[in-house]
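Note that one protein chain is taken out, while the other chains of the complex remain in position.
First chain written, first letter: the chains are A, B and C, and each begins at residue 1.
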Amino acid sequence: MTDEEHLRILEEKAAELRRLAQENGLDLSAELAILEQKIAELKRTVCEGLSAWGRVQLARRPDRPSGLSFAQALCDAFYELRGDRAISDDPALRGGVAKLAGKRIAILFHQRGMTPEEQRQARFGMASAQGYWKAKRIMEIAARLKLPLLTLINTPGAYPGVQAEAHNIAGAIACCIWQMLRHPGPTVAVILGEGGSGGAVALAAADRVLMLENATYSVISPEGAASILWKDAKFAPQAAENLKLTARDLWALGVVDEVIPEPPGGAHTDLQKTVAAVREAVIHHFSELSRLSLDELLRLRYNRYRHVGSAGAPN
Amino acid sequence: MTDEEHLRILEEKAAELRRLAQENGLDLSAELAILEQKIAELKRTVCEGLSAWGRVQLARRPDRPSGLSFAQALCDAFYELRGDRAISDDPALRGGVAKLAGKRIAILFHQRGMTPEEQRQARFGMASAQGYWKAKRIMEIAARLKLPLLTLINTPGAYPGVQAEAHNIAGAIACCIWQMLRHPGPTVAVILGEGGSGGAVALAAADRVLMLENATYSVISPEGAASILWKDAKFAPQAAENLKLTARDLWALGVVDEVIPEPPGGAHTDLQKTVAAVREAVIHHFSELSRLSLDELLRLRYNRYRHVGSAGAPN
Amino acid sequence: MPIRRDKRDRYVEVEVGVPPEPLWVRCEACGELVFRRKLQENQYICPRCGAYFFLSARERIASLADPDSFQEFSTPSICEDPLGFSDQLPYKERVHRARQETGLFEAVLAGSARIGGIPVILAAMDFRFIGGSMGVGVGEILRTAMELAAQERKPFVLVVSSGGARVQEGVLSLLQMVKVVAAREALAQAAVPYIAILTYPSTGGVLASIGSIADVTIAEEGALIGFAGPRVIEQTTGERLPPGFQTAKFAQEHGMVDAVVPRAKLREELLRALSVLVEGG
Partner (left out) sequence: MPIRRDKRDRYVEVEVGVPPEPLWVRCEACGELVFRRKLQENQYICPRCGAYFFLSARERIASLADPDSFQEFSTPSICEDPLGFSDQLPYKERVHRARQETGLFEAVLAGSARIGGIPVILAAMDFRFIGGSMGVGVGEILRTAMELAAQERKPFVLVVSSGGARVQEGVLSLLQMVKVVAAREALAQAAVPYIAILTYPSTGGVLASIGSIADVTIAEEGALIGFAGPRVIEQTTGERLPPGFQTAKFAQEHGMVDAVVPRAKLREELLRALSVLVEGG
């Protein structure tokens, strides 16, 4: 029996105990306490022992924190801005202006959708050219109003489609990176679930890059890497291991500034706790960044990206 | 017989004389000189005596100086930039980088086309949303490379079409005006033929606005004004008079900085001379503007437009 | 109010007689005769068919600003009739009549106000005043309002209701497009937010300048949003217009606006945007 199966059985037992207690007016709190402690331990083991491939599965859960509901829970208030002003509005990449801890920010995030209908509409979080053109537009508004910029990343990647190509999705992504690098204020990116290649990096050229413990950030999906390099998608777990796509690996590589711990069992098991942890981390980094002058901020940001992987770099 | 008819007859006679002289080896230079003097006088009369409506006709001639060939004649070298990077490329509004009197500039101009096929393609110089999005893009390149910006205007107006609306032509025009107002360098606009409403003003928010003698610049076509205000398009000549759309009227109103004289008979009768006159005027104004600091330039530009029509304004 | 009917679409306006105001007005969308007070109570939306009647500038401001918070700016000094224009009526006479009929100095009314307690500079255009067209007067009022907003660091809110440029002021009205964009740049320089509300109609030179470059753009459900008029498009291009062309929904589908909201929720929506856009709160 795997730890995960064991965990499921224990959780079912606890649920039954609770039902029994309620239906029959019994006090089973002692028994429940023991059971719950075991569950908590097991959850920790499950997450800590996860392979890279296991984390990929976790990061892809549709109930991972992300999207509109997460942004709304994170912020005190949120006003959505829609449309790229030239073509259409992309439901897979959204954003607007918000208040975080009483301060104004601009925010951008991928929307994956949880129900099949939402997922279809949002293309499972794969934003198209129009999404990235909109993101660039919102970044420009943020620059104009001198707002710090927060991005929440959870996407399998940019949308591969004929219309996306026809509207220059590559150019839109490049312009997002460029605009983020020029942003005249602090920028923080948080990878919440999947950080899939170009579609993720378009929103990740930030002063600080944070990752949830079980999030991934990768140049290509493990399946994609496996079929290109191993000529067989079955090697995906091995590719995942090699790609160093977990939060801890990327923290060790110096790509990520902070790994935000998830509740035992994963972020989806306790969204409120996850929101609180992300919130605290984001506020902390914005507050640190706000102490820098604009010149310093830009200089540090440029240096951070100018030296990724060069011999003298921290990794 | 109108002056124009008279002029045509004299021109035909002169052509015949020249043919006779050549075919028969005759020296008819004395006779020709007299005839040519008469023609020149008549041309002057024709142009000077033109009503506003007459100038509208002249400004609309397909052989008016404008478009690619005029830009090429005006500049020492021209490299065209195409495409709006998100939708398509509009053949009715074109531009790029150029050299004028040895100096680098960015240039934008309407293309009307002279042959029916060209005219159809360029929609008679009515640029669509994509044209103005491209213009904005080229203005941004000019800003990045710190190039002075020259615009050559000759359009009946922006294209009224379903696709133009779907791609937000109003927003594109507004963004052009905005970008021109922010341009970090000297800007000169020359109205060569028709300066038709929003499609013209999108490229006319310049430090200096020049007009060819017989060009027009108007908020609406005289026909449009006539059918709205007189409920009958036949009142177009009267509307033209009322609209104060001629170069001299607009110069008197303080809207235009310089009226560039045309060769007798109109700009189309001697394109080379027209090019030379425009070139000289443009170089003169760029050279004046280049003496200003960027702060001064922007301050003067803002003041120019902030006070159009207010009681204290020069008009 | 004068009788004004726009045949282009289903939006209708108040049917009037001589002052004092008539008790009943007819909805052109459904033909219903509606009791005037009932229409007012229903925010000028036909109680039978839901068609939007347009609002005057004062009605609009009353519907958005906190009660008694609006303080009108003094009228600017402008060149009246700068071209000496005359068509079937001298332009001066048209302006005179519009002033009498609307009680307004020009096609836009601006002042300081509070919305949900937040201090703003608020301007609303009035379609009854020569089609809400922008000439020197409108340009000056908007410029002054925006420059003050920049100076006092108060958000600028503009409700657009305009057929475009004021034809009778020729190029001077065209140049108001540049003027208001220049003033909008002053807002940007001061990092002051600007919210545009597009209503029926938001067209022509006003849309192609100040109407399209706000930080937040909200469309009222009954809005007409487009650069060129449907007739001009049909005549020039011979194109058939798709259903719903230039409606608020069309603008939304093509990425031009941030939200489309019914009239009854406009103030709430505006307040939501404002409370995020202003510091503190």
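By definition in this document, a contact is a pair of C-beta atoms (placed from the backbone, for glycine too) under 8 Å apart; a residue touches a chain by one contact, two chains touch by 3 or more.
Since this is a predicted model, take the numbers as computed values, not measurements.
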item	value
Displayed chains contacting the withheld chain	A, B
Among B:L7, B:L50 or B:V97, residue touching the chain not depicted	B:V97
Absent-chain contact - pick from A:L28, A:M114 or A:L253	A:L253
Sole contact to the chain not displayed, among A:I105, A:I173 or A:I260	A:I173
Hidden-chain contact residue, picked from the options A:W53, A:Y79 or A:Y217	A:Y217
For chain A, residues in touch with the removed chain	126, 158-162, 164-171, 173-175, 177-178, 181-182, 197-198, 200-202, 204-205, 217-220, 225, 228-231, 235, 238-239, 242-245, 250, 253, 255, 302, 305-313, 315
Sites on chain B contacted by the missing partner chain, in the whole complex	77-89, 96-99, 102-104, 130, 134, 141, 144-146
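Everything that follows uses one rule, which is that only the chains that are shown with their structure count from here on.
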item	value
Chain centre separation in whole Å, for chain B relative to chain A (CA means)	53
Centroid spacing, where centroids are CA-atom means, of chain B and chain C in whole angstrom	33
Contacts with 2+ other chains: residues of chain C	212, 254-256
Of all residues in chain B, the ones touching two or more other chains	167-168, 171
